[in-house]
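Right, one structure below, let's go through it.
Omission of a single protein chain aside, the complex is shown with its protein chains in their original locations.
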Amino acid sequence: MTEITYLEGIRQALFDEMERDPSVFCIGEDIGAFGGAFKVTEGLAAKFGDERVIDSPISEIGIVGAAAGAAHMGMRPVVEMQFIDFIANAYDILTNYVATARYRAFLPCPMVVRGPSGGYVRGGPFHSQNPEAGFIHTPGLKVVYPSTVADAYGLMKSAIRDEDCVLFFEHKYLYRRIKGELPAGDGAVPIGKARIAREGKDLSIITYAATVWKALEAAEQLEREDGLSVEVLDLRSLAPLDDEAIQATVRKTNRVLVVHEDTRTGGIAGEITARISESSFAWLDAPIMRVTAHDIPLPYAPQLEDFVLPQASDVVRAARWVAAY
Amino acid sequence: MTEITYLEGIRQALFDEMERDPSVFCIGEDIGAFGGAFKVTEGLAAKFGDERVIDSPISEIGIVGAAAGAAHMGMRPVVEMQFIDFIANAYDILTNYVATARYRAFLPCPMVVRGPSGGYVRGGPFHSQNPEAGFIHTPGLKVVYPSTVADAYGLMKSAIRDEDCVLFFEHKYLYRRIKGELPAGDGAVPIGKARIAREGKDLSIITYAATVWKALEAAEQLEREDGLSVEVLDLRSLAPLDDEAIQATVRKTNRVLVVHEDTRTGGIAGEITARISESSFAWLDAPIMRVTAHDIPLPYAPQLEDFVLPQASDVVRAARWVAAY
Amino acid sequence: MARRQTADGGRQGTTTPDRRRRTTGAAPRPSDLLTREQKLELYYWMRLTRTLEERLVALYRQTKVVGGLFRSLGQEADAVGSCFALERRDIMSPLIRNMGAMLVKGATPLEILRQYMAKGDSPTRGRELNIHFGDLDRGFIGQISPLGDMVPVMAGVTLSFKMRGQDRVGLVYVGDGATSTGAFHEGINLAAVQKCPLVVIVESNQYAYSTPTWKQTAAKQMVDKAAGYGVPGLQADGNDVLAVYDVTKTAVDHARSGGGVTLVELVTYRRKGHAEHDNQSYVPDGEIEWWAANNDPLDRYHRVLQEQLGFALSEIEPVDARVRDEVDAATEIAEQSPPPEPHDGLIGVYADPPAETPLWFREGTRAAVERNERAEGWGTWDVKSGEKGA
Partner (left out) sequence: MARRQTADGGRQGTTTPDRRRRTTGAAPRPSDLLTREQKLELYYWMRLTRTLEERLVALYRQTKVVGGLFRSLGQEADAVGSCFALERRDIMSPLIRNMGAMLVKGATPLEILRQYMAKGDSPTRGRELNIHFGDLDRGFIGQISPLGDMVPVMAGVTLSFKMRGQDRVGLVYVGDGATSTGAFHEGINLAAVQKCPLVVIVESNQYAYSTPTWKQTAAKQMVDKAAGYGVPGLQADGNDVLAVYDVTKTAVDHARSGGGVTLVELVTYRRKGHAEHDNQSYVPDGEIEWWAANNDPLDRYHRVLQEQLGFALSEIEPVDARVRDEVDAATEIAEQSPPPEPHDGLIGVYADPPAETPLWFREGTRAAVERNERAEGWGTWDVKSGEKGA
């Protein structure tokens, strides 16, 4: 099999699901013939036609609401946010309408909202966001954020097939930087299951998305320079969280670092810390510590962005501290 | 001095600040002659005129944006959300425009967004929300949520005088249920400082808003029935959090229960747990545990609402568990 | 804010049937094609709406209604006449003043009574308030509180009709106040561009809670918004049920034949407050009385039935009796309905997992309910007495 990029993995999943199921369609700004700002949907309109790959007005409320309505009627819409940052515009309709549809009204609302997320690409404060925390806070939504090609592909398949709304965060830093093969067979990756990205026994790093790669880089350095055996758990699914996998790694290594690119206060690391504290307090040999971005709107200049976002070197420094505790 | 309600405390602060500072004005739906859905602004239009107590169209984006623009020009707007639930509609402009104005553009943006929040009042899924977690996650915003009359009054004064945007959550269950006196003098309460609502030495309950009262009720019962001495810390300010006060109570009692009315996953309790874990791990004699609402859109029927929201009896049960650990 | 309304001002003038546009002319009106049964049915639905709401008021006063109570008094023609223009397979999304439309679409008084009383066997099993419920099979979708959101949702419902080549139409109601929301704007614009088979009904009932329309928009009339979306705009007297039917039928036919969206403004008047507690202190003296005396949709249609459509009083009166009986019967059953079981609240946030597990600090089933308080969330309180206003 040939290697493809993370972005191609997503595109391939869209392609496969649209081919498999005629009720799947895409809607978003500039996603048709143009293929989207990042070309994720390139080729889809040519293959499936304008009616299934719909260029929309600049209306995030409109397209999310329309997706919900179509989903009620049996369609399976995939909504693109041109940048995930603009999901903020649809916060009301996503958290109030979509998330509650099944519970309050027994309305099925199977839909995916996807878009390029995250920083490390000099996108500035409005093209680099990680808004996942605001959505894992909302019962009724599922949230995934893959870090590998196989997961990008496999989670998109599961997201489209899921009976509820799944927010699918794509890390734009990874779009073309990482390559991998797709597994043989269907390749769907279940939502709600974490992945051990690297086995280890001295310390667990729990993370997701781009910082999985920062953590792996740090883990190698720690092994090389400190002889530390670091386990890296890639959450993949943020809602629901894989409590079992989190518990397993914590009880194995007894030391935890939670790493994410999102800002610190109110980020998911807090939730993970609380769950570990509740379930595995007795297993902890050190405080659960967090490596995150600063609580600052992400600035644009490379010197500033790199300072505000967590880097592999930060993970190394923090891991040494936790290991030495 | 006579006792006034929590609601009257807020109204009095609005009145005093509008009188003191001609740049303060109010804008919101039905807040003028009608005085607002809960009558918080009653009498303000009669006193200060239609131009300073503006009835707006149903446009949460519009009024938050307009407040920001006016704030840039030196005004001090106070925006009412008819129910705080509708702040979701302004999520983009609050988190992207308002929160970042100072940092990215050196634009002052002193404004208050206030509104009736919280449950226990049979308001159903869209008139009972506690959306604070989505906003403490946003650098650049401040968030307060008082539980007493004096704090309702004093924090509103500070919020209006603050140089940045303050989200002021008012608990509608407390509006007319609690009474108190205003302190002599100015009475402004600094943002960022917690309050010890009850002193104790065996266990700390960290909480805010309506559940402060549930915690106090539980503390009394625990004292009476178990001889437990429970400290209750009322956070008052959620962003910034009072790390010092949190640390002090934790290091004093060594056992912590974090209680909030908000849903569990992604609620502020996670953030508080993480901060305690990081700063005071060595002082902990038991896991930090959370008492929160279920991860469910808040249902309407009393039987369901009471089941989904945390009750004093839940706090009692949880506190016993933590105390016995 | 210089612009002011006189007590009986221009607003009331807007109710003459002649304000209907583009539907006048020599061609027969769609309502001419209704059968005698259908014409009487229109009366039945309006009467059922009013009687059922009056029953709810009685239950509200007995504090058997858990939350607020929302009336459509004076707007029954608007809701009933418009929904009557739909086929069974069409989908409709009501707002808080559209109980009449829901009844036409098959919602039952029993469901509505149970829902208002937050019963365990109500359509939402106690999860949602008042008439916030729906049923895809009968063709109506339950609203949520955040105003405007149903417009993009219905854009999507009707987009699916178009994509699948189904011969179905959608209809969404929006209040004059809710036209100010971003959701309304994005939804109707998207539907217009996509030529979705959607009818958008703007109910100009002159108020949004306490806010008169002139504080809501500077537009002279709501129908002026149509051109900005490139769709036809129609306007009708919302208190004339046949006029409402006619204008909506025209829009529905337009949608069904591939013409896309129509914006229909129905001019009417909200005679009760926003909700039952609202004392309407903001309404100019005499305004409500004027409408009650001169422009009640039921009174008007009662006269039309007799004077223009040739119905005898003996044909109309049994309808009133039938409605009373039906509402009585439903009330009796609804009052017996059990409240929801607390644990039922854990089911169905997601399809998978199908239920939440009880929280760690809970053991077994609880009965935490101490008292059945009315949602303060809906109340306008009298500050002095600390009591809720009437």
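By written order: A, B and C. Residues from 1 in each chain.
The rule is short, and it goes like this: a residue touches a chain if its C-beta (ideal position, glycine included) is under 8 Å from a C-beta of that chain, and two chains touch if they have at least 3 such contacts.
Small disclaimer: the values here were computed from a predicted structure and weren't measured.
S.K.: Looking at B:3, B:19, B:163 or B:285, which makes contact with the chain not pictured?
M.R.: Of these options, the touching residue for the absent chain is B:163.
S.K.: Among A:156, A:291 or A:323, which residue is in touch with the absent chain?
M.R.: Candidates A:156, A:291 or A:323; residue touching the omitted chain: A:291.
S.K.: With the missing chain put back, one of C:75, C:189 or C:295 would touch it. Which one?
M.R.: Residue touching the absent chain, from the options given: C:189.
S.K.: Touching the left-out chain: which of B:93, B:136 or B:235?
M.R.: Final answer for the missing-chain contact: B:93.
S.K.: What residue numbers in chain B mark contact with the hidden partner chain?
M.R.: 25, 51-52, 54, 56-57, 59-75, 77, 92-93, 96-97, 100, 102-108, 139-140, 142, 162-164, 240, 278
S.K.: To test your reading of the contact rule: which positions on chain A touch the chain that is missing from view?
M.R.: 8, 29-30, 32-34, 37-39, 42, 50, 55-59, 61-62, 82-83, 85-86, 88-89, 116, 121-128, 172-173, 175-176, 264, 289, 291-292, 294-297, 299-304, 306-308, 311, 313-314, 317-318, 321
S.K.: Of the residues in chain C, which ones touch the absent chain?
M.R.: 180-186, 189-190, 192-193, 195, 214-220, 224-231, 260-261
Rule of thumb we're sticking to: only the chains that are shown with their structure count from here on.
S.K.: What is the chain whose Cα centre is as far as it gets from that of chain C?
M.R.: In terms of C-alpha centroids, the chain at the greatest distance from chain C is A.
S.K.: How big is the gap, in whole Å, between where the Cα atoms of chain B centre and where those of chain C centre?
M.R.: About 35 Å separates the centre of chain B from that of chain C.
S.K.: Provide the C-alpha centroid distance between chain A and chain B, rounded to the nearest whole angstrom.
M.R.: Their C-alpha centroids are separated by 30 Å.
S.K.: Could you give the separation in Å between the centres of chain A and chain C, each centre being the mean of its C-alpha atoms?
M.R.: Using C-alpha averages as centres, the distance is 40 Å.
S.K.: On chain B, where are the residues touching two or more other chains?
M.R.: Within chain B, residues 85-86, 88-89, 125-126, 289, 294-297, 299 contact more than one other chain.
S.K.: Where in chain C do residues touch at least two different other chains?
M.R.: 124, 127-128, 132, 144-146, 182-183, 349, 360
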